[in-house]
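With one protein chain held back, the other chains of the complex are shown just where they sit.
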Amino acid sequence: MKKSVLAALAVLALSGTAFADTIKVGVVGPFSGPFAIQGKNFKAGIDAWIALNGAKVGDDDIEIVYRDLPAADPAQSKALAQELVVKEGVQYLAGFYFTPDAMAVTPLLEQANVPLVVMNAATSAIVTKSPLVVRTSFTTWQTSAPMARVARERGVKKVITVVSDYGPGVDSENAFKTTFTAEGGEIVDSVRMPLSTNDFSPIMQRVKDSGADAVFAFLPSGPTTLGFVKAYNENGLAKAGVQFLAPGDLTQESDLPALGEAASGLLTTFHYAVSHDSAENKTFVEAARKAIGNPAELSFPSVGAYDGMHVIYKMIEATGGEQDAQKAVDAVKGLAWESPRGPVSIDAESRHITQNIYLREVAKAEDGTFYNKEIATFEKQGDPGLAALK
Amino acid sequence: MAAIETTSSAKPGAAARPNWLMRDLLGLAVILAVAAIGYFLFPNNLALLTRILGVALLVLSIDLVTGFCGVATLGHAALFGAGAYASGIAAVHFGITDPLLMVVVGAFGGAVAGVVSGAVILRGHGLAQLVLSIAVVHLFHEAANKASAYTGGSDGLSGIAPDPVFGLFAFDLWGRTAYGFAVALVVIAFVVLRLITRSPFGMLCRGIKEDPIRIRAMGASVQGTLLKMYVISGAVAGVGGALNAISTQVVGLDSLSFTLSAEALVMLVLGGTGSLYGALIGTVSFMWFEDFVSAANPFHWLTIVGALLIAVVLFAPRGLYGTALALVDRFRRTGK
Amino acid sequence: MPDASGLLLDHTMQTVLSVGIDALAYGMVLFVISIGLSVTMGLMRVVNLAHGAFAMIGGYIASYATQTLGLGYGVAILAAVVGTIIIAVPVERFLYRRIYGAPELTQVLMTIGITFCVIGIANYVFGPTLKTIPLPEALRGPVDLGFRSIAAHKLFAIACGVAVAGALWYLIERTSFGVKLRASVDNAAMAASLGVRTRIVYAVSFAVAVGLAAFGGIVGAELLPIEPYYALRYMVTFLVVVSVGGAGSIPGALLACLLLGAIDTTGRYLLPEYGEFFFYLAVIAIVCVFPRGLLGRRS
């Protein structure tokens, strides 16, 4: 029985390459596992793009091939990418929620003649690993640094940073520290806490003892943010006037229903809020909500995926459906368009997205739900993390 | 393959020798045949097959301590990850990019990790041992996360660019070289482990699993023997890790994780403990099944994998290989 | 300057007290969730990695009962505990009964399988988002203890821990069921020949363990939020706590939870960067000194 299944698979593999005018895009993301909601958002963004722009570029049909990668696992990531390229014959690789997974794929690109469009992974260095990488999401530096300027503008002098002890957390800490001290602020203490931290009360005690005016925090979106935000309120920090500053990962829209009242008033900087007020976004949100099913689950990875598809369509247009990775990437260098998040462009040198970063406050809508309300804009932000790398 | 294993020698002494030798050669032939079939049947899935072989080395290495020595561990990825990081760091920071040298470094790294974790884990028994192993793998994981200057932390250690094997076979996009390299490593490891498990030392380990008190009464040191096995096991896991680093060119923290440890143990139990064939069969069937189901339904495959595990406990309690053996055995007996 | 040093001392005392309270609350939450596992592992000798899955089921039912059905917190807890037990009974009958007395590794395989299934089903039915169980007004918000404020639900968790410990102690040490249970555990054959229906005793103990898991899942939901991966995420924590305490020992589990809660909390206050190291080094040290757990029974 096993053999017949294998044989069937082999036949499938062969037939897949039979249609010459179908261009395949391989998308790798966490479609199951603890981060399944982010993978769902990838798919929602892609589905929304296709719903609004059709599944055809010129004469070529576009087909998306999904592969599941539940957690950061570079070995599996590479195996999946290789399979997509070799077996499925994809012309474009896209998706990638975690940095190591994207890193694992970069060495393949040149030989495979395939561009990689990163739809989330947010470590600055990824784009430097191969000239065939384009990123349509954000970097942790990009979303964290403006918060330091917000803090200074609001008269905050002393800040304690509290981040999860892993790559993005450290990036976020560095981004904030660098900018905040450059702007004349003082970092009174920096705390890195293990990812597995469940009870944040002792951390809040540290914050209290530090005498800071504000706490800058970074945690990966998901279950722990709930405990963190609640601990912030329950330990009386909010009442004591210690401001809460963070990049938008902490208040991603899909976590807001759970955070509820506790998140009310939190300040975050981020590249996208589902509530962004523009025609483009209204159209996008409507399509993406339809795609994801439960409207409350829509959040930022969807817009990275949506714009990623935009870039891929442009690439296909430019190459006329021929497989030429370098030409495809060159075609989108400097490309500018109006994204649901606002005006964006692909930086010609770094191939990373230049975009507005918004200051948002968690607010209560008339229907009782919570949302990220944009209150200020930092226009055309590049990636300061890349500069810091040099 | 199952039938081969059960035809036990009836006569003692030299007359029986060709018998087990033949069986091992046959087993080896079967492994090579399966590897070749894999190559020709799935020429486009070699990356997955290579990954399976890397994990197979980890599962074999767990089998050495769990199946042959009776040491319960949920932390064996510490050894695998140590090998992966050792060879990765050697390549990125010290310019050791020859794949064979990287494998040696990985084996060494794994063996050192084997000494360290063995020294801790062997202090307990049963549940305490499980908990110690969990603590060890978490400490390794955390240490690698902290030492991000060397390991790249949670972003992973990237930039590993191994040279062509023997200067001739470059690691290509299709993963042919990596697959051939992996098959060679697994076959060598299998042969060596087969010899080790049949050796006097291997017998001593089996004795320890069955009755450590008797082994002590024979004047042998239980702790010393187990620690030695941990070193061997570490070297094997380290080779697996190195293979992973070479074929993936990135090492992530997941290679040191509790999850990988637990998954590998599940594969071993699935295949059947105490037999090298069981370890291989368990790895191949679990990972193949996982890949098949997760490609078929990326959203809900975990439920199906869970149901498979439950079904195995209910219907094949000794693991796939062990139960197949028992069935064949029963069939032969009733046939007589 | 006596005043300044006095102030400093006062401040240190406050911090110690404050961290101590946090440690107590965290330890108690751990205790309420893991004590059921101590019952299955110590008394029934099953390495039940699916324990967290039952806690999670309890959490989901409670969340559904409060959010969708609009039931009160107390009613929701009751419904969740009963509901989880109802789900668990056939699981015990058809799956666990097959692995009593089986090798540890087989038990690991089976219970991991059950965990995977529960995760998959929860993901399918409830989706991947966080689920909350709204607290009643009385448990919401901070309570002022004079030197600091603490969340009311943490005090509630502490109270629940004390109540559970007391009730279990009474059940096992003072009731006829407890006598039967202890007899079945010490020597199942002997107990059976004395007329104890060991299967029923096991089934009831399992139900108690699962009910406790569900209860703990709800009470602890503020610290360990309910989501599909709950069952895997905290599996190690529960297993470690129970083993350190000594499987089957209620005072042992209590002691372990308080001790590990204290180590974890203090570590995270003093040197959060090395919190993980602290915790696991402490676990190794304790297990090496007390191989059967702090108050484990000698067998």
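We just call them A, B and C in the order they show up, numbering each chain from 1.
By definition in this document, contacts are C-beta pairs under 8 Å (C-beta built on N, C-alpha and C of every residue); 3 or more make two chains touch, one makes a residue touch a chain.
Keep this in mind: contacts and distances are computed from a predicted model.
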* **Record-based protein name (UniProt) of the chain missing from this complex, from "Acyl-CoA dehydrogenase family protein", "Branched-chain amino acid transport system ATP-binding protein", "4Fe-4S dicluster domain-containing protein" or "Phosphoribosylformylglycinamidine synthase subunit PurS"** => "Branched-chain amino acid transport system ATP-binding protein"
* Structure fact -> Displayed chains that the missing one touches are B
* Structure fact -> Filtering B:L195, B:A296 or B:A311 for touch with the omitted chain leaves B:L195
* Structure fact -> Those residues of subunit B that touch the unshown chain are 8-14, 16-17, 20, 195-196, 198-204, 206-207, 210-211, 213-214, 216-221, 225, 228, 232
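Heads up, the rule we're going with is that only the chains that are shown with their structure count from here on.
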* Structure fact -> Between subunit A and subunit C, the Cα-mean centres are separated in Å by 35
* Structure fact -> Taking each chain's centre as the mean of its CA atoms, subunit B sits from subunit C at a distance in Å of 34
* **Residues of subunit C whose C-beta touches two or more other chains** => 123, 273, 276
* Which subunit B residues touch at least two other chains? -> 142, 146, 299-302
* Asked: If you look only at subunit A, which of its residues touch subunit B in the complex?
  -> 5-6, 9-10, 13, 31-33, 36, 66-68, 71-76, 78-83, 85-87, 99-101, 103-104, 106-108, 111-112, 123, 125, 129, 165-168, 170, 194
* Asked: What does subunit A use to touch subunit C in their complex?
  -> 32-34, 36-37, 40, 165, 191-194, 196-199, 201-203, 205-206, 209, 222-223, 226-227, 230, 233-236, 254-255, 257-258, 260, 294, 296-297
* **subunit C residues within the subunit A interface of the complex** => 15, 18-19, 22, 25-26, 29, 123, 127-132, 141-142, 148-151, 154, 222-225, 227-230, 232-234, 237, 264-266, 268-269, 272-273, 275-276
